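The complex is shown incomplete by one protein chain, all other protein chains being positioned as in the whole.
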Amino acid sequence: MRHEASPRPVEPRALHFGDEASRQDAAHLGMWIFLATEVLLFSVLFTAYALYRLTYPGVFQQAPAHMDVFLGTLNTFVLVVSSILVALAVDAIRNGRDFAAAALLALSVLLGIAFLFIKAAEYTKHVHDGALPGAWYAYEAFALPGANLYFTLYWVMTGVHAVHVLVGVGVLVTLALRTLAGEFGARFHTPVELGGMYWHLVDVVWLFLWPLLYLT
Amino acid sequence: MRGGVRVLAVGAVLLALATLSFGLSRLPLGAWAVPAALGIALCKAVLIAFFFMHLAERPGGPRLVIGTAGVFVGILVGLVLAEAAARAWPTLPPGPFPVSRLPGTERSGPPRAAPPWLPLP
Amino acid sequence: MSDLMRRILFLPEAASSLAPRVDRLHFFIIGTTFVVGAGIGLTGLFFLVRYRRGRSPAQEPAMAAPTWMEAAFAGVPLAFFLLWGALGFHDYVWARTPPRDALDVYVTGKQWMWKFAYPDGPGMVGVLHVPTGTPVRLLLTSRDVIHSFYVPAFRMKMDALPGRYTELWFEAVRPGRYRVFCAEYCGLDHSRMRAEVVALEPEAFESWRARQLAQPTWVADESSGEEGTRGPLARRGAVVATRQGCFQCHTIDGTPHIGPSWLGLYGREQPLTSGDSVRADVAYLTESMMDPLAKVVAGYAPVMPSFHGRLSAGEVGALVEYIKSLQPERPEPPPAQEPTYGPLPR
C-alpha cells in the first residue's frame, strides 16, 4: 500500500520536470547532497575534537565527570523518539492519513522543543560553574591544561547542533501546518520526506556527539 | 501498516542500542570505550539512514553521495590525526604557554571578563 | 657545471651542506621539465604546421589511443614523480634530523625581528654567529604570530610557531654573511624582518664567543630574593625595567610610545625640547632616570617621574647596560629573557 514511491520509479527523462517520480528522484538526490555538506560541516568539529583528544587524552577522559550525563542521555532518547515519530509521520502521509501525519509531526516538534529546553538547562548549569567557552573559561574544579578546549569544543559542537535543531523545528512546524492544510497526501509528499531527512540527520549528529562528549 | 511496523521495530532497536551504549560507558573498557561507542553510533546512523531516510528505497546516487561524504570525513580526520600523532616532541604543545599580544590589539582582542548579559553567580 | 646551472637559474651560492643536495635534485627536475616541455612545445608546433586545416583535410577523425599507450601516459610520468619524491624525501629526512653533536641556538621570532640565544648566555638580535663545519641546531619559537626562518643560501626554512618549538639544523660550509628572511607573512613589516647569519671559522667563532662571555655579568646575593640571580648584567636590567614599570611608557621594538623607544637609543643624537640636542650616553641616560625633566626629548610630554631613591646604583647600571644592548641589527648581547627551555631529547 505504500508505493506510490516505488524504488527508483522510472529512468530519469529529459523532459524536464517530467513526472512526479523523476521529480522525487531529483529532490532526494539534491537533499542527500545537501546532507553530505552538513556532514562535512560537522566533520571540522570532529577533527578538532579528535586532535585535542589526542593531545590532551587525560582531560578528555575526565571531562564526562563534569557533564550532566543524565540530561545528555535524556536528550538522546528525546531525539531518537522524535526521529521515530517523524518516520511514522512519513509512513502515515504515504498512506494518505494526513491528519495522523500532522499530529505525529506536531509531537516531534514538541520533543524537539523539549530537547532545546533540556539543553538550555545544561547550559545554565555550565554557566553557573563558569565552564564557559574560550577566554571566559573559569571552571576551577576542572582547571587542567586543555580543559578549556574541551569546553570550547563542547559549546561549539552542541551550539552548532542546537542551531540545526532550531532550524529543524521550524521546518517540522511548517510541514505540520502545510499537512494540516491538506497540501500533502499519498500522491505528493516529497517536502515531508525531505524535511524528515533533515530532522534525522540532526538526530544522527547528536548520536555521535553524545558518546564523545558525555560517555567516554 | 507494514511500513509503520517496520519503523517501530527499527525505533526499538535504536533505543536498545542507545541503552547499550550508555551501559557500556559505565564499564571500565579502557582504550576500547571510544571505538565501541563510535561503532554503536555508526550502527544507529546506518539504521536511520537506511530505514528512516529512505536510503533502502534509493540505490545509486544517494548511496554514492553519502558514502563519499563518509569517506571524506574519514580522510580528513584520519590524515590530520596520523600527521599529528607522528609529530616530534618539540612541536607538541607543552600546554598553555604565554604568548604576548600584539601592541595595539588590546581593544579587539578577546574580552577577559564574562560579558554582562551572562547570568554569572 | 653546477655553478653554471646555478647562475642560469639565478640560485644563490650554496653555502650549507644541504644546498648541493637540494640543487642536484633541483637541476634534475628543472632539466627534465625543460626537455619534456620543449618536446611538448615542438610537437605542438609541428602538429600546427603539419596538420593545419587545408593542408591535409580531415585525416583520421576516429583514431583512439590503444590501451598500452594510455597506461604509458600514466606510468611514465608517475615513475619520474615517484623517483623525485623518493629522492626528495630522503634528503628531507636528512635535513630534518639534526646530528647529536649539533650546537644548539634558541631562536625567537617576534614582530619584526629575530632574536638568537646561546644556552650559555650570550644572545643577540638580528645576527646569528655560527662556526663553519659544525652542525648548528636552531630551536625556533615565536612570541606572537607565525614567522618562518629562511636562509636562501642554505636552501632551508622552517616556521617559528607561537607557543611551541620547531627545529632545523644546518652546517655552513664556508665563512660569510648570509641573509635571513621571514618567509611567512606576519604583518606590517614582514618584508623588513631580516637578519643575518655570520659564519665564522671555528677559531674565529670561539674567540667571538669568548668576547661575548666576557660581557659584564652579575651575581646577586642569595638573600636578595631577586629572580634571575646570575647572568649578563643586561638581563638583570630587563628584570628591573619590568619591575619598575618602564615598559608602560617605553618600548623596545622601536615604536614610539609615551616616551622614546629604547631600541637604538644608546649613542643616538637626541633633539631636545629646548632646541639643543644631546647624545644619549651613559651620563644622559642616568640623568634622565634621576631628573627626567631636565632634558626632555622633543616631541614627548614631560611626564616621566623621577626614579631618584627608587633605583639602587646597581640597578641603574643594569638598566643602562640593558638599554645599551638594545641595538637593532648589531651584535650586542640583548637580554636572554626568553622562557626557560627544558632539556631537549635527542
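As written, the chains take the letters A, B and C, and residue 1 is the first residue of each chain.
We adopt the following convention: a contact is a pair of C-beta atoms (placed from the backbone, for glycine too) under 8 Å apart; a residue touches a chain by one contact, two chains touch by 3 or more.
Note that in this section contacts and distances are computed from a predicted model.
Trainee: Pick, from "Dihydroxyacetone kinase, N-terminal domain", "Cytochrome c oxidase subunit I", "Ni Fe-hydrogenase III large subunit" or "2-hydroxyacid dehydrogenase", the protein name that UniProt gives for the chain of this complex that is not shown.
Mentor: Per the UniProt record, the undisplayed chain of the complex is "Cytochrome c oxidase subunit I".
Trainee: Using the contact definition given at the top, list the shown chains touched by the missing chain.
Mentor: Displayed chains contacted by the hidden chain, ordered by label: A, B, C.
Trainee: In the full complex, which of C:Thr33, C:Ser207 or C:Thr255 touches the chain missing from this view?
Mentor: If we include the chain that is not displayed, C:Thr33 is the one touching it.
Trainee: In the complete complex, which positions of chain C touch the hidden chain?
Mentor: Looking at chain C, the ones touching the missing chain are residues 9-12, 18, 21-22, 25-26, 29-30, 33, 36-37, 40-41, 43-44, 47-48, 51-53, 56-65, 69-70, 73-74, 77-78, 81-82, 84-85, 87-93, 95-96, 144-146, 148, 150, 152-153, 155-159, 161-164, 166, 179, 181-192.
Trainee: Residue-wise, where is chain B in contact with the chain that is not depicted?
Mentor: 61, 65, 68-69, 72, 75-76, 79-80, 82-88, 91, 93, 95-99, 101-102, 104-105, 107-111
Trainee: In terms of residues, what is the contact footprint of the unshown chain on chain A?
Mentor: Answer for chain A: residues 12-17, 22-23, 25-26, 29-30, 33-34, 36-38, 40-45, 47-48, 51-52, 55-56, 133-136, 145-146, 148-149, 152-153, 156 touch the chain left out.
In the analysis below, only the chains that are shown with their structure count from here on.
Trainee: Can you work out the whole-Å distance between the CA centroids of chain B and chain C?
Mentor: 41
Trainee: Going through chain B residue by residue, note those that touch at least 2 other chains and give them in order.
Mentor: 92-93
Trainee: Of all residues in chain C, which are in touch with two or more distinct other chains?
Mentor: Chain C, residues with two or more chain partners: not present.
Trainee: Which part of chain B faces chain A closely enough to touch in the complex?
Mentor: Those in contact with chain A are residues 2-4, 7-8, 10-11, 14-15, 18, 21-22, 24-25, 33-34, 37-38, 40-41, 44-45, 48-49, 51-54, 57-62, 65-66, 68-70, 72-73, 76-77, 80-81, 84-85, 92-93, 95-96, 110-115, 118-121.
Trainee: Spell out the residues on chain A that touch chain B in their complex, using ranges where they run on.
Mentor: Listed in rising order, the residues of chain A that touch chain B are 1-2, 5-8, 25, 28-29, 32-33, 35-36, 39-40, 43-44, 46-47, 50-51, 54-55, 64, 73, 76-77, 80-81, 83-84, 86-88, 90-92, 94-95, 124, 127-128, 130, 132, 134-136, 138, 145-146, 193, 196-197, 200-201, 203-204, 207-208, 210-212, 214-216.
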